[in-house]
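For this depiction, one protein chain was excluded, whereas all remaining protein chains were kept in their positions.
== chain A ==
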Amino acid sequence: MSALMKSLSLVKKLSAVNPALQAHIVRNLAGWNKDYKPGPYPKTEKEREAAAKKYYLLPEEYKPYADDGLGYGDYPKVGGGLGVEHKDNYYPYDYPEIKRNFNEPISVDHDLYSEDRYSQPDYPRYSKSYYMLCFAGVMGGCLALYYWLEDKKMYRPVAAKQYPADGVKHYTFER
């Protein structure tokens, strides 16, 4: 009981420091929340400006997806760029683990561009022919070994097992 009271007082202290925290925790407990859903497609100029402000973008930067039934409402079209992997490692991000600043708009396909996923690659270290040569060398080497050792099996030095059958005589080594 005392542990429960202690954790309750901890929650009280935390919510006194940051009142938004409690709302945030409660909102995150739900698997889906209407607050995360983008609004309807902006039609008037006023709506556009309101939507741009909502996503912390300048009105001239704000560009929603086309409203053709496959769009994302008023969610802005921001590309994945070169992928999170190519963002600067040493910039002091607000969320360094995902290399994102506070309220920085993220792409609809953000899950595709996260650091363990797709990124527009740098120039490869070696030329394409070198990679091809390495591939052919390893595969060819393996295949050559395989075909060369095809008839050179490891086996135990024993004769075939003897099974009794009609017309077959087997002998021991005793007299």
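For this structure, a couple of remarks:
To be clear about the criterion, contacts are C-beta pairs under 8 Å (C-beta built on N, C-alpha and C of every residue); 3 or more make two chains touch, one makes a residue touch a chain; residues count from 1.
Here is the rule we go by: contacts and distances are computed from a predicted model.
Chain not shown in the complex: UniProt lists it as "NADH dehydrogenase [ubiquinone] 1 beta subcomplex subunit 7", one of "NADH dehydrogenase [ubiquinone] 1 beta subcomplex subunit 7", "Bacterial surface antigen (D15) domain-containing protein", "Cyclin-J18 like" or "pyridoxal 5'-phosphate synthase (glutamine hydrolyzing)". Contact with the undisplayed chain is limited, among A:Phe102, A:Tyr123 or A:Tyr155, to A:Tyr155. Only one of A:Pro92, A:Pro124 or A:Pro164 touches the chain withheld from this view, namely A:Pro164.
Within chain A, the residues in touch with the undisplayed chain are 152-164, 169-175.
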